[in-house]
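A protein chain is absent from this complex, but the other protein chains hold their places.
Showing subunit A:
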Amino acid sequence: MAAAMELRCWGGDWGLPSVHTDSLVVLAYAKFSGTKLTVAPVDWTWKTLTASVPELVCGESVVQEPTQILNFLRKQRLNADYELTARQGADTMAYIALLEEKLRPALLHTFWVDAENYSNLTRPWFASRSPFPLNFFLPSRLANITLARILVTKGEGLLHRISEVEGKIYSDAKECLNLLSYRLGTANYFFDNSPTSLDAFVFGFLAPLHKADLTSSPLQSHLRQLDNLTRFCDNILAAHFNADKPCPLPPAMETMDANLQKLTQLVNKESNLIEKMDDNLRSSPQHKPHRPDPKSSLSSSKSSTPA
């Protein structure tokens, strides 16, 4: 614990200390375990191109990837998981795997592949934080890497078209959010009353989705319906990151009429589903306009409720 530790990560916005999921995970864990970290944002430096973010530099060792960084901190006896039982530790691993497999593709898609969000939010943000001339090609490079990753991991065999994969990754993500919500229940943190690495991971994944100013996002509206998860994010921000940055936006949102909010979300969900069905029916040749069509519209409107 002797040497000072420096974390390189992306900078913050929208009330968060960092907009990048992995960096947020490490920052949150550092707060929970009481680590003294100096945060060195890579914004406006040439490191945006070359460094892999987040990166922890401690004396002479350099560690990358959130799981490795957390392991490293644990070895330095900065452990937020000290009080967990063996079984809870196993649960932590399982839930982190769930987040990585089910939620991460949809998050990456929402921020980097969805055309509206990318051009209105992500691209200007990253372009404005990079030095000239990186701002011209860095965001599109990151977007290409992300698209390739989604297609390789979720695209099935030769169907390398993103539209086929979209429906599946979003429904997986919504299911994942529901499962997290069931698991959290009414508690403040996932295990007892003190935050652990699982809380850090969930916070890192959910907070950007919760706070970002996304124009079109069914996933964000789904998250907003799950009150206990949004309360979880706000709690952690208020309790651990409050001193650094105030969060102005959420109180304004809460004053909106709850019923009106629920109604708009339901209408959005229905219209999204109808749009998606329309696209599917148009693009798939075997579902030509025959008898089956009216039946499938009935059955899929029934299936919207369990989703």
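Criterion: a residue touches a chain if its C-beta (ideal position, glycine included) is under 8 Å from a C-beta of that chain, and two chains touch if they have at least 3 such contacts; residues count from 1.
As a working rule, contacts and distances are computed from a predicted model.
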From "Metaxin-2", "Mitochondrial import receptor subunit TOM7-1", "Tax1-binding protein 3" or "AP complex subunit sigma", the UniProt protein name for the chain not displayed is "Metaxin-2"
Touch assignment to the omitted chain, from A:94, A:238 or A:267, lands on A:94
Cross-chain touch to the chain not pictured, restricted to A:171, A:194 or A:225, is A:171
Touching the unshown chain, subunit A contributes residues 65, 86-87, 89-91, 93-95, 97-98, 100-102, 148-149, 152-153, 156-158, 164, 167-168, 171, 175, 179-180, 182-183, 185, 273, 276-277, 280-281, 284, 287, 292, 295-297, 299-300, 302-303
